[in-house]
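The complex appears here minus one protein chain, its other protein chains still in place.
Here is subunit A:
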Amino acid sequence: MNALRLGSYTFSSRLILGTGKFSSVSAMIEAVRASGSQLVTVALRRFNREQAEDDLFGPLSEIEGLTLMPNTSGAATAKEAVKAAHISRELSGSPFIKVEIHPNPHHLMPDPIETYEACKILAAEEFIVMPYIPADPVLAKRLEEVGCSSVMPLGSAIGSGQGLSTSAMVQLIIRESSIPVIVDAGLRSPSEACAAMEMGCEAVLVNSAIAVARDPAAMAGAFARAVEAGYDARNAGLMQRSGSAVATSPLTSFLGAGS
């Protein structure tokens, strides 16, 4: 597998994990290990330096070969996200920031306007900026122009398990994008992650589907294999779709064959 490039960093794994919603810190760590992920996101609001049992950041930072991408989940405005990014960088030392701005705390849909404003500031401050966005091809280009290292359009609503319901828009984003496109949110099954990779995504981010599985570590492994299969399939060259039958032997080969 070729490397996934984000800023000056490279990763051989194309599965990024979210770390909320697990039944315990140890279940989360097992899943991270089983996934082979090299990049995981963790919410600043779940950093708890005062109580190890409740803290996600500490245990994750001890896993060798893992890069942490703090996220700004909880921010409702650009200003809050920027503040959270500064604190996250100070605490974690990571140059990565996943910009999540959802002013509606119920459906958690990203705010495109505030996200754009925050990304512009953070990219200028040399963060490796990875925004979680609605599947909007115009917004994706605007974010690329301000210096984001990737765009992360949602497959469907966070925690909904509705899969790639934004597939047509994600395809437009991929077609136009010069930076990695990473589907984030809504994926339910490894087959959907595989489909996202076949479609041309450079990586996928999965949380709920792994965290709430009966066996999170086993599900993480399944997602890892599916992501790899999807990426390999795309590189191998998927056959074109056709509305009618296409013969396996050309029907017109006799033409020009001489009389």
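Couple of notes before you dig in:
Assume a contact is a pair of C-beta atoms (placed from the backbone, for glycine too) under 8 Å apart; a residue touches a chain by one contact, two chains touch by 3 or more; residues count from 1.
In this section, contacts and distances are computed from a predicted model.
The listed choices are "ATPase", "Intracellular sulfur oxidation protein DsrK", "Cobalt ECF transporter T component CbiQ" or "Biotin and thiamin synthesis associated"; the UniProt protein name belonging to the chain that is not shown reads "Biotin and thiamin synthesis associated". Residue-wise, the contact with the chain that is not shown comes from A:A75, picked out of A:A75, A:V99, A:M152 or A:V204. Touch with the chain that is not drawn comes from one residue among A:D54, A:E126 or A:E145, which is A:D54. Interface with the hidden chain, as seen from subunit A, comprises residues 20-25, 44-48, 50-51, 53-54, 74-77, 79-80, 83-84, 87, 103-108, 159-161, 208, 211-212.
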